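Take this structure first; my questions come after.
Of the protein chains in this complex, one is absent; all others appear in place.
Order of writing sets the labels: A and B. Residues in every chain begin at 1.
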Amino acid sequence: MKKKWFLLITLILALSIFMLACGDKEEEPPAPGVTTDAPDETDAPDETDAPEVPAGGVFTIGALLPMTGPEAYYGNDMYQSYQMAIDEINEAGGVLGYTFEIFNEDDACDAAQAATAGSKIISAEPDIVVGGYCSGATIPALQQFYDANLVVLVSAANSTNITDLALEQTFMVNSPGTHGVQTLTKLAKSLGVTKIATIHQGDDYTKNLSDIVERDMPGDGFEIVAVEVMEKGAADVSAIVTAIRNAGAELVYWCGYHADGSNVIKQLRQGGYEGEIVCGDGSSSVDLITGSGEAGEGVYVTSPPYVELAEGGTEYVAKYEELYGQPPGGYSTLCYDTIYVIKEAIEEAGSIEYEALRLAVENIDYPGMSGRIKFAENHELAESNFMIVKIENGEFVLVEVD
Amino acid sequence: MFSPGEIILQQTVNGLILGCFYALISLGYTMVYGIVRLLNFAHGDIYMVGAFVGFFVFGALAAITGTGWLSIILAMVAAMFLCGVLGFLIQRFAYRPLLDAPRLSLLITAIGVSLILQNAMMILTNGEFKFFNHSVNPRAGISLGNVTITWIQMVLLGITAVLLISLTWFVSKTIWGKAMRAISMDRPTCRLMGINVNTIIGITFFIGSALAAVAGVMACVYYGNVHYFMGYIMGMKAFTAAVIGGIGSIPGAMLGGLLLGLLEAGGTQVLGSSWKDVFAFGILIIMLIFKPTGLLGKTEVERM
Partner (left out) sequence: MENKNNLDLNNGEVAVVHEGTAKRGFFTRIIDSVYSFMDKTHNKIIVAVILLAFVLTVPLWADNYILQVAWNAMFYMLLALGCNIIVGFTGMVDLGFAAKFAVGAYTSGILVHTFGWNFWLTLPIVVIVGMIAAVLIGGPALRLRSDYLAIVTLGFGEIVRTVARNLEITGSASGLSGIKRPYIFGTQLTRIWMWYYLFVFLVFLFVVASNRVKDSRFGRGLAYVREDEDAARAMGVNVVKFKMWAFIVGTVMGAIAGAFYVMQMAAVSPNSFQFTQSSNILLAVVLGGMGKVPGVMAGAAFFSIFPEIFRSIGEYRMLFFGIALVLVMIFRPQGLWPERRRR
């Protein structure tokens, strides 16, 4: 009796794997499995992961993005931005004879799916990896990319937990949360407020941002009077608003994403909160304005480089809209620049070998649409790319604070 | 800053409004459970669909009837009807074939329907958030010291009260209501007595879904954003509310909804929002241990 079960299990296992193999046949490279077939192999990194492509070949970029789920909008937008830069480069004749090609795998903003998506990217043997929107989903995949000797340029995710991993080949193209909080500190000083409340959404990125506020701002003479949580997609925050008002906050820092942001702004105002509202970089989106309507007037955003306000931004927006029929999202220029950083790095390195490429990226100094891209010791951006924008008459306007 | 009395009053108002949403949605859970013993996981998504129907109808009407209360009410009626039909169809095609199957199969089907609704809506709306911009001033209302109750909040409370009262009347006085109650007691016997069980089950789904749609449109008006996964948290909370009130009991669902709303507001104020759900679920569990049937649930002898 007992053996029968075991048989059947193995059957299922076998069938499932067989099904998988069939489903993937077309995508498989001609000689798969070089990396895993020798059980006596040591832990040494594989040499085969960054194959030498002959000049004139294809330089493949794997993108780890949320293509389904609540954050699919951003994943899509980021992918389109990569694609736009890639098309430009290819039209201009490529780099060192290479043409760029990109493919994406869906992490659905979920840690477990990200791990699978990460290994799928690795199996497709790209030359470099980009992407990363949700920090919580990016982090589990990073270790895999490190093991597989793939340089990673994280375009949007900016939790400091990424750089805390201290992986030698992982770079953060977006300014980390600490830069955002420095910008917030400047803004708060100029507004003359001292009592700060934060609202985050309980996930890696938003909690990290709120933690940085709690950690860094008291040293500058601010008082953190409330730290609240709003679940993603939860509707009601009126109780939180009352608690924040009761705590006497003069400035509310919304650390969450733009989708819930407009709702929070509305309810803060509906609930009678009169103080300043500042949103974090996750909320830098036109949707924040359309969603919050009148309540949004006078709201500040510590924003990643806001595309319309960047140099050459109008042309960029026009081109993007023409191609994709929608305005670029908040991380669009960062993604666009990511591709150009790769191009620069390849030119600099004169090769697409892992080590050469990694060093070239490490030493890059590229003036991008999103600001200067140069990495500090810990692979975060050396200079903050944050700017402060304010909603005035239904538009974002740049605010200069010193 | 508030005085302690003002905090209690303001949080009570906050809790009651949230409780209205929970109450309207949990009614659908409780009615369906009462009549077919199904934990209808797709119910939260009906609420979501209701919000979207309201959003689209409102958008279409904006040019004709403006962006004020008239359009909102029309959108609400349209959403009620369409979601009612949707609820009926789901019942007809997904649940009815399984009414005599194992209970867990029915539960799984409900989860499947929930996935279908959510993902279909995600594809339809491209996964974007939609914003419901009406011209009713959201801040106008009555102020008592620091406490504000807006007109919108009062209208929401009013609509909920009217619906709850008419539902109670419907279930206790009309022939359909009586049939519903009879079926929830003993379905096979009802069938033998000549009650058209399938029709009554269909009506139950229609009413439950229409109520969820009202909550959906109310959420459009009050919170202003609509997205395809909005039904998930709301549905789960409303489900909890139905259990607190005693699942299967209609007044219980109303009471449970309002109570859960108040508990959450109180929990946020006292323990902070990060512990609010622990507080709400903790109360639920403690209550179930001491009163396993919920507040107003009937003591039911299991399978004797």
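The definition used in the following text is that a residue touches a chain if its C-beta (ideal position, glycine included) is under 8 Å from a C-beta of that chain, and two chains touch if they have at least 3 such contacts.
The structure presented is a predicted model; accordingly, all values stated were derived computationally and were not measured.
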Check the whole complex and report which displayed chains the hidden chain contacts. A, B
I'm checking contacts with the chain that's been left out. Which of A:Thr60, A:Gln80, A:Ser159 or A:Gln267 qualifies? A:Ser159
Given B:Leu61, B:Val85, B:Leu98 or B:Ala182, the correct residue touching the omitted chain is B:Leu98
Decide which residue listed in B:Leu61, B:Val77, B:Leu107 or B:Ala182 touches the omitted chain of the complex. B:Leu107
In the complete complex, the non-displayed chain touches which residues of subunit B? 33, 37, 39, 41, 94, 97-98, 100-109, 111-120, 122-123, 127, 187-188, 236, 239-240, 243, 247, 274-275, 277-278, 281-282, 284-285, 288-289, 292, 300, 302-304
Considering the whole complex, not just the chains shown, which residues of subunit A touch the missing one? 1-14, 16-17, 19-21, 23-24, 28, 32-33, 35-37, 39, 41, 43, 67-68, 72, 105-106, 110-112, 115-116, 119-120, 122-124, 135-136, 139-140, 143, 147-148, 159, 161, 165, 200, 202-204, 206-208, 211
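Going forward, only the chains that are shown with their structure count from here on.
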For subunit A versus subunit B, what separation do you get between their C-alpha means, in angstrom? 36
Using the touch definition up top, name the residues of subunit B that touch subunit A in the complex. 1-2, 7, 10-11, 14-15, 17-18, 21, 122, 126-129, 131, 133, 138-139, 146, 148, 150, 219, 223-225, 227, 229-230, 232-234, 264-265, 268-269, 272-274, 276-277
Which residues of subunit A touch subunit B in the complex? 68-70, 72-73, 202, 227-231, 233-236, 238-243, 245-246, 248, 259-260, 262-263, 266-267, 269-272, 287, 290-291, 293, 295
